[in-house]
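The complex appears here minus one protein chain, its other protein chains still in place.
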Amino acid sequence: MSKTIKKIGVLTSGGDSPGMNAGIRSVVRTCAFHNIECVGIVQGYQGMIRGEFIPMDARSVKGIINKGGTILKTARSKDFRTKEGRQKAYENLKQEGVDALVVIGGDGSFTGAMIFSSEFDMPVMGIPGTIDNDIFGTTHTLGYDTALNTVVEVIDKIRDTASSHDRLFFIEVMGRDVGHIALNVGVAGGAEEILIPEENLGLDRLLESLHRSKNSGKSSSIVIVAEGDKIGKNVFELKDYVDEHMSEYEVRVSVLGHMQRGGSPSCFDRVLASRMGVKAVESLLEGKSNFMVGLLNDVMSLTPLDQAIKGQSKINLELLRVSDIMTT
Amino acid sequence: MSKTIKKIGVLTSGGDSPGMNAGIRSVVRTCAFHNIECVGIVQGYQGMIRGEFIPMDARSVKGIINKGGTILKTARSKDFRTKEGRQKAYENLKQEGVDALVVIGGDGSFTGAMIFSSEFDMPVMGIPGTIDNDIFGTTHTLGYDTALNTVVEVIDKIRDTASSHDRLFFIEVMGRDVGHIALNVGVAGGAEEILIPEENLGLDRLLESLHRSKNSGKSSSIVIVAEGDKIGKNVFELKDYVDEHMSEYEVRVSVLGHMQRGGSPSCFDRVLASRMGVKAVESLLEGKSNFMVGLLNDVMSLTPLDQAIKGQSKINLELLRVSDIMTT
Amino acid sequence: MSKTIKKIGVLTSGGDSPGMNAGIRSVVRTCAFHNIECVGIVQGYQGMIRGEFIPMDARSVKGIINKGGTILKTARSKDFRTKEGRQKAYENLKQEGVDALVVIGGDGSFTGAMIFSSEFDMPVMGIPGTIDNDIFGTTHTLGYDTALNTVVEVIDKIRDTASSHDRLFFIEVMGRDVGHIALNVGVAGGAEEILIPEENLGLDRLLESLHRSKNSGKSSSIVIVAEGDKIGKNVFELKDYVDEHMSEYEVRVSVLGHMQRGGSPSCFDRVLASRMGVKAVESLLEGKSNFMVGLLNDVMSLTPLDQAIKGQSKINLELLRVSDIMTT
Partner (left out) sequence: MSKTIKKIGVLTSGGDSPGMNAGIRSVVRTCAFHNIECVGIVQGYQGMIRGEFIPMDARSVKGIINKGGTILKTARSKDFRTKEGRQKAYENLKQEGVDALVVIGGDGSFTGAMIFSSEFDMPVMGIPGTIDNDIFGTTHTLGYDTALNTVVEVIDKIRDTASSHDRLFFIEVMGRDVGHIALNVGVAGGAEEILIPEENLGLDRLLESLHRSKNSGKSSSIVIVAEGDKIGKNVFELKDYVDEHMSEYEVRVSVLGHMQRGGSPSCFDRVLASRMGVKAVESLLEGKSNFMVGLLNDVMSLTPLDQAIKGQSKINLELLRVSDIMTT
């Protein structure tokens, strides 16, 4: 039987994503609803080690549901990778009276949470917060939907200038290990090709595709490139390569970068964050631990943290085919 | 055995929604991909009766994936409710050589399609296009996600002025029969109360809730009201009622209206439209008829049109509870 | 010779507008830059009477430049219209050590400031903050540019659905006394007609214009109506009138309302607010009083408050002509 939980700590960790604030708000208000205390932990595990805690009541999260970033800040913590760091963190939590943790973050953050929870008697629940959507056990991570819209709006803008000048653009979007963002914004942005980590199109087929596109009467084109694509060249080298092998296009590059992490969360991400915060806190109150809250078949569900970490988030192969058909 | 399909007609019908153009584009390009012809039918069934057809090839739908509204236009057709009207429509289709139809619209449009298909030998597939998300057989209709974001952005703006003036706003959003929009934007917009057709909160409980909110230290509040809510008063009468019974608030009303139908579709709606168009055309080519394409558990699926029409799209009751917790 | 100013009070008053927070930030930081103290006064004159002051240093206005509304809140104050109210306000300011005031607001707020300044020895500077742009002595008030963009984006959305359905929309925008918003968004939104307080088009000419538009091949139309237009009918009566006299159009109405006041300020409004705050504080420090800061010929300038109040903000008649030509 689990001990009674009287105070929950919440933190954000790893890269920030839109919806993290909405998640914090939900955790805090669900605690208030159940009459338990809540403290925010500043800068993730780093703040746990430094003992930086902020008491949070229902009013303290007022007006943040629509704000990007995270009011609790986030950081990567080297110290938390040491036993001494985690020991210090545990002592701080005990002194503060924290009985359980909600960790909003990605893979790395969950690994830390699992180790911590196994070493000390501290129930933990994870909420997947990352724009990359690279977590197993949920169809959507917090911030993913917002990032998709952010990127698509930028592609629309680049399309304006691409077609005015009859240019070819390589647009690099986030996604080191998975191509979710690239694949979806590629379809939504009407891209000619989509280069993702899961597939190596090859330079020959890329050229072929661009030639075919040009011949079919298109005067401008957009190619979406995920950071982690496997074609063997970065986006600037790709430009040079195409410049060399195709005189038909003026080629340009755009690297979207960090803007993809910011912005006011979409309706979907705000609702998802609200649901996840409720599920995380109530699962802790039910005595559960070491799970990640996720959205599966539109329903809140729990996946053991170790599975969430080890499992692979797979791209929707159907979308690759849809993309091919759309570029007919 | 079904006859071979050589030419598909596509039309939009009923209230327009963002993503309809992306849906048209997908139908047209999927036809091109499979080397069959495609014609656009102007103004829905009305154009079928008038014989207004536009040949559409892959290039003809260029640059429309991100445009709101529908390039094929839409209308409600009284004539199509008569046998004569439908007969005339059929003759026009035959003359044009159209072998099958893709109908993008809502309940009413699907009813028309079913009747037409039963009377004449014309395979039909439906794509659910409406912002209300009130169709059985799909978790998301085309335009619904975009409308949610449109409404949430407006709520954010109204929140700015509401909290500057410590006011209470009643905001009316679309939803005659179902509360999907109201429920989601209510959670995402941090609304104090959400009035939906599926539930009659009652005036007493509304007042109670507003009093509780005021006492908890909130200085401004937002109440989301679906058009079809059952509280027995329209949004202006609600304002008067609360004005009478609560002196604590200055009350204001905002009716969002038709702007909810417009705007560039979200990434989600563009991808959904692209997937649905492929599925609709390829299902016809496989000899299927009288189905609606839908998204169920993130997978493209088919629901018989009669079930789509008779079935009920149910709101997520979990969200009502989440909303209650969030307004702690 | 003016006394030395050691502490400045800043308040927002009247209807809120985007850019007020950027204005507060600028006043606070300019005070910090010149090593004088600054206090925020909550809810305008009402907070002066209640003695609600918040000390503000440079960091206290962090992160507000892009937020709509006003963190100091605003209210209309009946009490400040009485001699007793103003006496109380003055005593509170004296006790707080406030030597001078910056009032961000509109006509009414400036009138209060002038009376107050004449009764008591308190230098005041006005910053014009209102979306209506109805203030003499500045080509742009704070929030006006943002409101224009907000309204135009909504018109674009309504245009999507209007042209999908071949409808005529009457869209009511803010502007009780002046037609600045209506005139600009009418041109920018491609409106068929623009009804403003400064001109009475007359119902006959409106009908004529709509008929001409229909005959010229346009299938949908938008008419922008300022709240204070002089055609003698409100926007719903206008709809009924046109419904009666023209069968060619399905007519719809959209009243934009309070959303026009909210939203993140545009680049222009943020820069304008920053410039105005500097000018207001530095003018006080130079011993000036009873002026409004304004933008004239792209340069910061001062207009005596009484002229700002009595003078008339005139619409650009050239725009009416441009609008006529554009609807050719």
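General observations
Labels for the chains are A, B and C, by order of writing; each one numbers its residues from 1.
Just so we're on the same page, a contact is a pair of C-beta atoms (placed from the backbone, for glycine too) under 8 Å apart; a residue touches a chain by one contact, two chains touch by 3 or more.
In this text the structure is predicted, and so the values were computed from the model without any measurement.
Annotation: of C:N149, C:S209 or C:N234, C:N149 touches the absent chain (contact as defined above). The omitted chain makes contact with just one of the residues C:T74, C:N133 or C:S264: C:S264.
Considering the full assembly, A:V154 is the residue among A:V28, A:L93, A:V154 or A:I224 that touches the omitted chain. Interface note: of C:R59, C:R176, C:H245 or C:K310, the residue touching the hidden chain in the full complex is C:R59.
Within the entire complex, the positions of chain A that touch the omitted partner chain are 12, 15-16, 18, 20, 67-70, 73-75, 150, 154, 156-166, 169, 252-255, 257-259, 261-263. Touch with the hidden chain on the side of chain C covers residues 25-26, 29-30, 32-33, 58-59, 62-63, 65-66, 139, 145, 148-149, 151-152, 156, 159, 163, 184-185, 187-190, 216-218, 264, 266-268, 270-271, 274-275, 278, 297-298, 300, 316, 318-319, 321-322, 324-326, 328.
FYI, only the chains that are shown with their structure count from here on.
Between chain A and chain B the centroid-to-centroid distance comes to 28 Å (mean Cα coordinates, whole Å). Our note on geometry: chain B versus chain C, Cα centroid distance of 36 Å, whole angstroms.
Within chain A, not a single residue touches two or more of the remaining chains.
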